[in-house]
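Other chains of the complex are left out, but the ones given are in their true place.
Lettered A and B in written order, each chain numbered from 1.
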Amino acid sequence: MAGNSFGTQFRFTTWGESHGPAIGVVVDGVPSKIPLGEADIQNFLDKRRPGQSRYTTQRQEADQVRIMSGVFEGVTTGTPIQLLIENTDQRSKDYRNIADRFRPGHADYTYWKKYGVRDYRGGGRASARETASRVAAGAVARKVLGTRIAIRGALVQIGPHAIDRAGWDWAQTEANPFWCPDAAMAARWAEYLDGVRKAGSSAGAVIEVVASGVPAGLGEPIYDKLDGDLARAMMTINAVKGVEIGAGFAAASLSGEVNGDEMRMRDGKVEFLSNNAGGILGGISTGQDIVVRFVVKPTSSILHPMRTVDSEGNDVEIATHGRHDPCVGIRAVPVGEAMMACVLADHLLRARAIGVDGA
Amino acid sequence: MAGNSFGTQFRFTTWGESHGPAIGVVVDGVPSKIPLGEADIQNFLDKRRPGQSRYTTQRQEADQVRIMSGVFEGVTTGTPIQLLIENTDQRSKDYRNIADRFRPGHADYTYWKKYGVRDYRGGGRASARETASRVAAGAVARKVLGTRIAIRGALVQIGPHAIDRAGWDWAQTEANPFWCPDAAMAARWAEYLDGVRKAGSSAGAVIEVVASGVPAGLGEPIYDKLDGDLARAMMTINAVKGVEIGAGFAAASLSGEVNGDEMRMRDGKVEFLSNNAGGILGGISTGQDIVVRFVVKPTSSILHPMRTVDSEGNDVEIATHGRHDPCVGIRAVPVGEAMMACVLADHLLRARAIGVDGA
């Protein structure tokens, strides 16, 4: 089956390659009468845009979005919303010299094995450029969710350096080029990444995305559980190799009585005394914050020479010279937020279909 | 949308509650002319069956499967295959006393919030009993995959105790009640779990599932990537809180040149010099082993008393007396294998649809 769509009630389909004329996304299933303008979307695209610090690729893309359909006189009409972003700064010739050899750790090889042909320019469809379409879709999803649901992301680890969670300050994520909630760690990362870049290497990262104000009751067990859909959503982002919810892998080491989030009534409402569940039990939201973490591996396009093969079956070496992110995880923060928004919008509409209270 | 189906070309739908008359699964999209008998399925159900050691629930279920449709004269006919398993050992009265209060860390609360009604007997639909249906579907999936693709699972951590990977021996997984590939660690887990059980507590675990012989080219980017589907597949298993592929979360700390799996030609074929990718690049299989790991939180049904609320909004305590797994992760091993088989069968058929070589 065709694989470029995500969601059911709120469903989007992305298209476009890194070095084609444009990329874009059709968002289908959006309820009518929601105010939506290009500025609402541009705002989030600007956060993801490359070339904003020396820690991300120096490709310069305006990433100007155009609403091509689905909006009339400032509001959604219930028809599909096509969002189009032109590619303006393609330097395809950068890629000629690697057109017939495969970057270790890159989708080069598998696209060629699967399709027998590949658009080698900038990674083609496998490029992180596709994530701009996700961010655009996510901006529409936020409109569907409304203002009671807030979604925020942060970078919590670069290379071996994890933040001190005790010092978490959301305000800091807007104050440094890393979306880092820990000011001290941001400074350390800057230094660390300068070294990585100079060495022609790259670094991995861990991103955390938190959604607040999500009503209880979202998620459709058994196979469309909220956490199942979030895991798929995050894992499909470029270079992601793991996803966890709440306590995640650390839950293996907890005892049942420590892991289970106890409950008490407070002011007539249920209050949880901890959130190891990350806001999801049995695949359904509890009403607590939804907490998702995912790991982004280090970029495979690096200057450091690597052993590989070419499409003719020769042993060769490769070093990638183009403009690349030393830590692609940085730009993954707004992408993770967008995917969270899309999953929640889909499940909010699905919950409404079956009459879930508060959805 | 209805949420009890998984897969597209190879699609299954499960149904049934822990204490209803039966549970089962319809497997749709299976090619015709594949030999299939009840013994092929029973074999895998027997591995998952509870009550086989003192480390799993003492509920005694024969888990006898019946093929109700889709097979004629010993081969599949291309029509849907209904597999039915009767429930025989339900002790619903065990659950009366917790019918109106919520186990911390359990789906009790969220089912009640979402549906406004719940089948409290043994967890109803949220019970791990549903995973028997997955195992049955997985047995059919293995038939679709054929003998060149082998899928094996192992338990690699219980509580804080992880195995020594250097001593990995697949043969050991059949020799102890934990699917543990490390004989020394199996002995230690036995002792540890005895303590956990006596304390009325429970322990988490990490499972690793490996598929060998998978051809390159499976997975449909961008949103139906192989790893995206595996992440969803595993995350929907009861109590799973995290999924990772290959190096997983450890990739955050690796440099690009260490993480990227280098390639060399050997005997006319591409050979990878490592497998940090876990057999998947760009969401497409590379031809290497597919390696997936997932974490199962400690069981929430424990004797240890916990603070909670009831459906009337009172602060209460709860201690669960029924028959429960001190480490539900043990029985998750065959379930993880089954989900791997189902995802691969689906993607194998999808790859054939578009003419991928070797699929």
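The rule is short, and it goes like this: contacts are C-beta pairs under 8 Å (C-beta built on N, C-alpha and C of every residue); 3 or more make two chains touch, one makes a residue touch a chain.
Values in this document were obtained by computation on a predicted structure and should not be read as measured data.
A.B. asks: Beyond the 2 chains sitting in the coordinates, how many copies does the whole assembly comprise in total?
C.D. replies: If we count all chains in the complex, we get 4 identical copies.
As a working rule, only the chains that are shown with their structure count from here on.
A.B. asks: Which integer distance in Å separates the CA centroid of chain A from that of chain B?
C.D. replies: The separation of the two C-alpha centroids amounts to 26 Å.
A.B. asks: Which part of chain B faces chain A closely enough to touch in the complex?
C.D. replies: 1-6, 8-9, 14, 102-107, 109-111, 113-114, 116, 125-126, 130, 157-160, 196, 201-206, 216-217, 219-225, 227-236, 240-249, 251-257, 259-265, 268, 270, 273, 276-278, 280-287, 295-300, 302, 304, 306-309, 313-315, 329, 350-351, 353, 356-357
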